[in-house]
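Okay, so here's the structure we're looking at.
Only a single protein chain was left out; the remaining protein chains are all shown in position.
Letters A and B mark the chains as written, and numbering starts fresh at 1 in each.
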Amino acid sequence: MSTLSETGAAGSAPGVGAGAADAPPPPEERAETALARTLQSIARSDLLVVVMSFVFAFLIGSVLIVIADEEVRTTLGYFFARPSDALTAIWQSVTHAYGAMFRGAVFDGPGFSRVAEDVREAGGSGTYVLFPALAAGLRPLTETLTVATPLIIAAAGMAVSFRAGLFNIGGTGQLIVGAMAAGYVGFAFQLPVVLHLLVALLAGVLAGGVWGGIAGFLKARFGANEVISTIMLNWIATYLLFFALKTTAFTGANQSQPTSPSVGENATLPLLLGGGFRLHAGLFLAAGAAVLLWWLMSRSTLGFHFRAVGSNPRAARVAGISPARTAFLVLAVAGALVGLAGAVHVLGTERRLTEGVAGNIGFDAITVALLGRSGPVGIVLAGLLFAALSTGGRFMETNQGVPLDLVQVIQVLVVLFIAAPPLVRTLIGLRRIDHPGAGARRARRTRAVEVPATVGAAAGASTAAGTAGTTADGPAAGGSDGSSSGGAHRADVPVDGGAPPGDAPPTGASGTGTHARQDPSDGTAPASERGEDTTDAQEDHR
Amino acid sequence: MKLELRGITKTFGTFVANDAIDLVVEPGEIHSLLGENGAGKSTLMNVLYGLYRPDGGQILLDDRPVSFSDPGDAMAAGIGMVHQHFMLVPVFTVAENMVLGNEPTRGGLLDLAAARKLVCEISARFGFDLDPDALVEDLPVGAQQRVEIIKALSRRAEVLVLDEPTAVLTPYETDELMAIMRQLRDEGTSIVFITHKLREVKAVSDRITVIRRGKVVGEADPSADQAELASLMVGRQVSLAQEKAPAAPGEIALEVEDLRVTDEAGTRTLDGVSFEVRHGEVLGIAGVQGNGQTELTEALLGLQDSVAGSARLEGRQLVGRSTKQILDAGVGFVPEDRTHDALVADFSVAENLVLDQHDRAPFGTAVSMSLKAIAENANKLIPEFDIRTGSAASAASTLSGGNQQKIVMARALNRELALLIASQPTRGVDVGSIEFLHRRILDERDKGTPVVIVSTELDEVTQLADRIAVMYRGRILGIVPGDEDRDVLGLMMAGYTADAAREAVAAGARTTDSQLADEGDIA
Partner (left out) sequence: MSTAPVVVADDSVVEKRLDDSRPAGWWHLPATATVLGLIALVFFGLRGLPGAESVFALARETDLNPLGLVPERVTLPSQGGAIALSVLALAASAGLWVLQARKARPSRGVRIALIAVFAVAWVLAFMTWVISQRSLDVTTLLQGTIVLAVPLAFGALSGVLSERAGVINIAIEGQLLFGAFGATLVGSLTGNVWLGLLAAPLVALIMGALLALFAVGYQVQQIIVGVVLNVLAIGVTSFFFGTVMRDNPGLFNAPLRLPTLRIPVLADLPVIGRVLFEQNILVYLMWIIVAGLTVALFRTRWGLRVRAVGEHPKAADTVGIAVNLTRWKNVLLGAAVAGLGGATLTIGTGVAFGEEMSAGKGYIALAAMILGRYHPVGALLAALTFAFADSLQLRLGTMSAAEGGVSIPGDFLLMLPYVVALFAVAGVVGRVRVPAANGQPYVKQ
């Protein structure tokens, strides 16, 4: 019953393709593809995106500065009469602000010179000049480290919950209760040295853990959305603090002021650089928190549970990991870390409770964790960076009158840009590398038009494949999701008609020139996270 | 309407799903697209339907080239599709689903009365019994499929694509569907029928195109020999009749008595199921998807909340224990829904291979994990089960479905088992690997492990099972020997008890499925 007829041409296509593949491309072409590949890999690199994200964020920040600057507005009033005034004002407003920011965050040049001058005038020289001057010059850097300390610890807590797929927005609340508990132990008890500090820190950890645990419990037991419950707990903690600072238990003798007494000497974190600087031993705890995050998420069984539930709660459950219990533990552990941050902040930096003790740390920790991609190294770097921005911002505020809120805007913009690399690439004109089909898609938007039948016939095109790789679109013509290395090898046949010139060809017979086409067998269908579509596609590629 | 595809090429990254595929469907013919899972059939149809953009090639309708940028274009051009995963909004009614995207309005508001009327009209034409106001999520899958069909017909589809439509149907429902297909063909509709089941292809097609690994590898007419079609589809000679040694059942290992499961809405999804499994025996559980099989396996694993009754493994009660305790008692489990229940997509292959044993020696303790032992385990299992992956550290999501399934099977079989429960153990796996995995399951049986296999593929059940329990609407209608007549099984899947089914078969009830099965025993 042999009614079967092999349709040979298409069936044996791999052979044809392989022949074309074995022929080495001409030298220039090879050089060009190598260059293209390099450029492409740079364009793809996270580093470029990160750097450009900062550049764009600061540019937008400049726009805000300029809009808000009164002198700029005045000079713009007679812009056409004397444009140089306006331009100077714009330039100055921006450079002064950012200059002040750097000076306040990293190195205080004027402070350095001034102290050096003073000491020289007083007759000092050599190291007598250098050390005090350096101390003055580097003071902003130590401030940055001080500010970074609780930020890194809190961000580590946030990272735990993010990695477990829970959106803990409750940093503020957990930080506040941690600070309250640690502060209370710090000023209300008298305990021996070391022990006092440990008890105070532990109190902060426990309080934060409980506060996070409440949201975790509500999530685990009632399925309450953790985003909302943690935010509500932020406000509740805030008013709890306000209330506490009106009671004698927290204000001590001085009841009229909403501040607590200072934390006892034994409960404070020791200063690292002496009385002149605020930098304290909490810095080591921050490093410890980063290490703990690393161990927890990559080495511990608990972290395995966290990650498994975060990525696929159903599969975790089938594997014997209870998602509800894990959700509770995640928020409790995250809260404990953020509580530690609150404790460190109050025992090391602030040394007393005030209504604004938490500041923006709780929310900044979210952005730090996002920017650091919830990894230990990333968080330390992002924490230092954001701390530098806010110490610098504070100096900018006092020195230039530009509100600290600008820093917040810049920080958030950085996070937004980094979260959307394609946007950054679009902005710097590298869009096609990321989305080779973009132009094609635009061309194809015309609805159900009958296209002229000039599209390359698949089988015939293989002859063109060997040389067609040098078309301008060659390097950019990867798969629609931008396959990285494969793209450079792919030879797309340019097609007349359909696509406007310059755009990537919409329906090039791309397959035929592909030599690297491995027999997929049951092999590797690509399946990055492209949602349901991918699953379907993948089902089909089995 | 004549449909022609010329040189359609579609790639995903470096993977070529469709490689210059040519296909011609004449007006008023049923054209079958035959291929294994993952051969690229669905991709091709999604290209045709405007869901995917082809990377090359051309679509012609009545010899005029067209291009679809979205399914709206395809529909407007007269192409209708019944998707493998139904494209129905579960919380909408039948009428709402049918008119979605093409809604009649009156005075600015939706005219649901008109929609209801349309549902009734088209239903009547094909003898469907559909309530236009029923919520789709409350309908059984067979009825949902009919909603999909009337949805396509209500838009005057002249080319109707049916993507693996029989996967969710009983043999009887399949026969009904084929009757509908013929009726439509006779009215002039061109039909593209996508399947991997040879018997159905032979039963209903006017022409057959075979696709393998993204390429057209041959054409055939329906009189072609099944064995030849199979080897064309798979790419080599296949002999699927697994030589299975007779079972040597021992003591009773698992004893399930009056097991009941109630879902959140209060519906009894498992209704007093009782059976037993002995050491060294495979109990197959057959039935159309959604008749309580999922609930049964999940109840045994402690994954269902509201369970009553008893399930004793070696005398120890399983009901009421946590999943972890049950897994620790030596139960190996392969869930039916691989992507959602079995794998953590962003975990590495190595991590997925220890997912349910990660806190037991040698892989870890309650506190920390041994990355070394986990890596060694992966290095052992990856070659053993022929898992094709870049490396043990690659994310599971980068693997194809078949290889993902091998991870799940390798994990379940990688330890001393007191009981193996496997749902759809070879779903999405290529034919060669099916043989291998079946062999491993039977080896496990021969070691004396009690095995429960749940499969909606009758072939798989009959190949593996020593006894077969057929489930229907949350109950077991009967337990029959593993070599029971296919027609009897088919009738039982449709709700006949074993005795009634045997009587009916004796009286001459036959399905296309079994008629063709007699020609050659091939999957």
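By definition in this document, a contact is a pair of C-beta atoms (placed from the backbone, for glycine too) under 8 Å apart; a residue touches a chain by one contact, two chains touch by 3 or more.
The structure displayed is predicted, hence computed values, not measured ones.
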Partner chains on view for the chain not depicted: A, B
Residue among B:Met1, B:Val24, B:Leu60 or B:Leu100 that touches the chain left out of view: B:Leu100
In chain B, positions touching the absent partner: 12, 46, 49, 51-53, 70-73, 75-76, 81, 83, 86-92, 96-97, 99-103, 105, 108-110, 129-131, 134, 138-140, 142-143, 151, 262, 264-268, 271, 305-306, 308, 472-473, 477, 494-497, 500, 503-504, 507-509
Contact set of chain A toward the excluded chain (per top definition): 64, 67-70, 167, 169, 218, 221-225, 227-229, 231-236, 239-240, 242-243, 246, 363, 366-367, 370, 401-403, 405-406, 408-409, 411-413, 415-416, 419-420, 422-423, 480, 530-533, 537
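We take it that only the chains that are shown with their structure count from here on.
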In the complex with chain B, residue positions of chain A that touch it: 1-7, 10-11, 13, 295, 299-302, 304, 307-308, 311-312, 314-322, 437, 440-441, 444-453, 455-459, 478-481, 483, 486, 506-512, 514, 516-529, 535-542
Touch list for chain B against partner chain A, complex: 6-7, 9, 11-17, 19-22, 36-38, 40-43, 46, 52-58, 64-69, 72-73, 76-77, 85, 213-221, 223-225, 228-229, 232, 301, 303, 322-324, 326-328, 333, 335, 339-347, 351, 355-356, 358-359, 364-369, 371, 388-390, 397-403, 428-430, 433
